[in-house]
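One protein chain is absent from this view; the other protein chains keep their places.
As written, the chain order gives the labels A, B and C, with residue 1 at the start of each chain.
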Amino acid sequence: MKTITVRYFAMFREHAGIGEETLSVDADTAVDVFHATQHRHRSTEPSGHCKVAINDVMADWDSPVSDGDTVLLFPPVAGG
Amino acid sequence: MKTITVRYFAMFREHAGIGEETLSVDADTAVDVFHATQHRHRSTEPSGHCKVAINDVMADWDSPVSDGDTVLLFPPVAGG
Amino acid sequence: MIEMTTAEIRPDELRQQLFDPAAGAYCGFEGWIRNHNEGHDVLRLEYEAYEPLAITEGEKILAEARECYPHLKAHCVHRTGMLEIGDCAVWVGVSSPHRDEAFQACRYIIDQLKVRLPIWKKEHYADGHSGWVNCERCAKSA
Partner (left out) sequence: MIEMTTAEIRPDELRQQLFDPAAGAYCGFEGWIRNHNEGHDVLRLEYEAYEPLAITEGEKILAEARECYPHLKAHCVHRTGMLEIGDCAVWVGVSSPHRDEAFQACRYIIDQLKVRLPIWKKEHYADGHSGWVNCERCAKSA
């Protein structure tokens, strides 16, 4: 188990009802963290439309996560 | 012979040394007027790069000219 | 340079920063809040950004544009917070020697900003509802 801080934005934050939480998760990669949060908050957004960053650096869904990392979950963007 | 007022612009005006002059010319179309002015001012600019208007309306080189018309001779443009 | 701000965007002041005696062309783009989207009457829009990564990603986009067009000057400002109809949400300005580069670079920058910056917008509708733009559609298509 790893201790991961997860930050939610926009739609994800509203759905989770919280902007940030620290979880103990059994996760090797970013997508494992994403699925754990989906299970926890009963969300069905597919990862394909979303983006992820680890410790403020854009990452891929199969990027490895380490104990103590902060994972940022970005719903689909619509800037401008 | 027709009495035609010719107006010159930009390079043409500088070359002719005059902005406007009234000529008696043997001309059926706009290009005849153009050639008469070229002969008069020893100019060699080809009509293909230039445009012509008759009485403030854009015209073609083969547009007919009438006695009393004003023919505007436009060198190649470079607006903006 | 890219900036995030909660204050009104002032294109006229911003464009002056792009002045360059070698520049013959300036192209500016502004995204304005409009009163409708996909059949809904929109009253206002709320923008949320994750600024640290919006800045990093925005700088990358501007660097990509400058790599394609070496004599380019480019600048971008994105606003966040609650915006009203007619407000300017994003401004992109580009100056360059010739107009072809200016148009192409400006278009490249705004197109990339829209899909790559972590910025989200929530529409508030005349019927009292609200919704995150794009997200609802993505969820439906899941």
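Assume a residue touches a chain if its C-beta (ideal position, glycine included) is under 8 Å from a C-beta of that chain, and two chains touch if they have at least 3 such contacts.
As the structure is a computational prediction, the values presented were derived from the model and not from experiment.
K.L.:
If the full complex is used, which shown chains touch the chain that is missing here?
P.N.:
Taking every chain of the complex into account, the missing one touches B, C.
K.L.:
Could you tell which one of C:Pro11, C:Pro52 or C:Gly131 touches the chain left off the display?
P.N.:
Missing-chain contact among the listed residues: C:Pro11.
K.L.:
In the whole complex, not just what's shown, which of C:Gly81, C:Pro97 or C:Gly131 touches the removed chain?
P.N.:
That would be C:Pro97, which touches the missing chain.
K.L.:
Residues of chain B in contact with the chain that isn't shown?
P.N.:
On the side of chain B, residues 9-11, 14, 44-46, 49, 51, 53, 56, 58, 72, 74-80 touch the unshown chain.
K.L.:
Provide the residue numbers of chain C that touch the chain removed from this figure.
P.N.:
Missing-chain contacts on chain C: residues 11-12, 15, 19, 21-36, 85-86, 95, 97, 99, 102-103, 106-107, 110.
Just so it is clear, only the chains that are shown with their structure count from here on.
K.L.:
In whole angstrom, how far does the Cα centroid of chain B sit from the Cα centroid of chain C?
P.N.:
Here chain B and chain C have centroids separated by 49 Å.
K.L.:
State, to the nearest whole Å, the distance from the C-alpha centre of chain A to the C-alpha centre of chain C.
P.N.:
One centre to the other, that is 25 Å.
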